[in-house]
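A single protein chain has been omitted from the complex, and every remaining protein chain is retained in its original position.
Our next item is chain A:
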Amino acid sequence: MTINTLAKGGWNREQMACFRKMERVIVAMQDPDMGMKMRNQRLLITVIPHAMTGRDIIDWLMQKYNICEEEALHVGGMLVKYGYIYPLKEPRSLVLRPDESPYRFQTPYFWTSTRWPASELDYAIYLAKKNIRKQGELMEYEKERYSVLHKRINHTWDFVVMQAREQLRASKQRRKADRIVLECQEQAYWLINRPPPGSPNVLDMGLDKPNNFSSRVTLNSDYYKTEIENCKRALGRNRVKSSICLEGFVKYSEQYLNHDPIMQGCLPSNPWISDDTAHWTMNADMVPIPTRLRVERWSFSFVELLNDPMGRREFMTYLEKEFSAENLCFWQACEDVRHGENSRIVEKVEEIYKNFLAPGAARWVNIDSKTMDKTLEGIRHPHRFVMDDAQMHIYFLMKKDSYPRYLKSDLYKNMLAKAIVPQETKKSVFPFMRRQRHASPSPAQAARHGIEEDGQAKGGSQAAANSGGGSHT
């Protein structure tokens, strides 16, 4: 019909993939055997063939994909939003209604993917047609756009008007039913490609990511040489049988099931649901008595124990009793080097040498001679990773020896015995009485004052969880 002057290159790949998938659904819907049953729809006094109801669409989708009604309504709704199906009644409302409202398939000529992107010229012709056909048929926003276009492509305006008149003349030759259908199709196309102000633009791409053909990385010989090296190394890699690895996932999920609030809930209640912050208060970094689940978790792995500030403190207490606390101190000091500021590496490494490695050091750590020699050599030119080997040696020493003994110790067993198991609180008796929500103190505040505050209500600080006007289900 009109000249599409824009080349097909530069499409957003992600959108195109979605269009193709939606088109496959549409084709399946129109399959003569497995597709939808069509019928004639009466629109005022005209009968439109090959139409279907919103109900039909939803039922078909539910059946085909084995999904519930809500999801079918959503999927069908997307097909309407993207213009593959358009409504006959209330054509400006691109919504799928689960009732007897009539819909039709958009002709492939007007699929967004076919004519992408929509051209300004075509839009001008479309608006011109509407303007000529019936004075005042243009909506306010269309009038504005029409005049903007008129200014912008003024030089081709004669062509625009001529094309518009030509198309109108051609359409008059058609049967009324066909004419109405064509008008509906064209209108649906433009509602999507030039949405009215205020309505969402489904074709909004966001940031333009380049397609593979204009890569920002030069695929030169260096790139391929690295790829080859990586592949060769990967080929020599030791792999573990799937059956063993996958069993690991089953075990892990099982072990942590009771600790997963989304899966099993949490005690006394999930603060996000009940508005009661007791769960957070009871599980704050430092509490007089920890919860049972928390103490149990320390036995899952050495990492779990160390990651919990309270667990770490308990472990330190145990090590002090065993006169091997220097190991944990050493490990912590090495962590500090690894993750700290560049500028303080030298100073920190010196401290470590003085305190832990020098002959006669106050807190001398027992490392094997090979690692010790290598570390001492490395300390001459300290860098971020110079303590790695020694740190790993001590870490595994604690993991294999001290940690298992800690778990068998009275210290741990007593902690476990007196740990709290919170009572589950039911939802508040008066459902309409919402609890007050308070902001928690900002960690920045705690750092500044150097005091650890618990989760108790203290107003005035940043409260991301309570920003104003938030609605709540």
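The rule is simple: a residue touches a chain if its C-beta (ideal position, glycine included) is under 8 Å from a C-beta of that chain, and two chains touch if they have at least 3 such contacts; residues count from 1.
Keep this in mind: contacts and distances are computed from a predicted model.
Engineer: Pick, from "cAMP-regulated phosphoprotein 19b", "Ribosomal protein L19", "Rhotekin" or "Guanine nucleotide-binding protein subunit beta-5", the protein name that UniProt gives for the chain of this complex that is not shown.
Structural biologist: UniProt protein name of the non-displayed chain: "Guanine nucleotide-binding protein subunit beta-5".
Engineer: Among A:237, A:380 or A:408, choose the residue that contacts the chain missing from this document, as touch is defined above.
Structural biologist: Considering the complete complex, A:237 is the one touching the chain left out.
Engineer: Tell me which residue among A:93, A:147, A:226 or A:317 touches the hidden chain in the full complex.
Structural biologist: Among A:93, A:147, A:226 or A:317, only A:226 touches the chain that is not shown.
Engineer: Which parts of chain A face the unshown chain closely enough to count as touching?
Structural biologist: 13-14, 17-18, 21-22, 25, 61, 65, 67, 70-71, 74-75, 78, 200, 204, 206-207, 209-210, 212, 215-217, 219-221, 223-228, 230-235, 237, 239-250, 252-257, 259-263, 266, 270-273, 279-280, 283, 302-303, 335, 338-343, 384-385, 388, 392, 395, 440, 442-448, 461-465, 467-473
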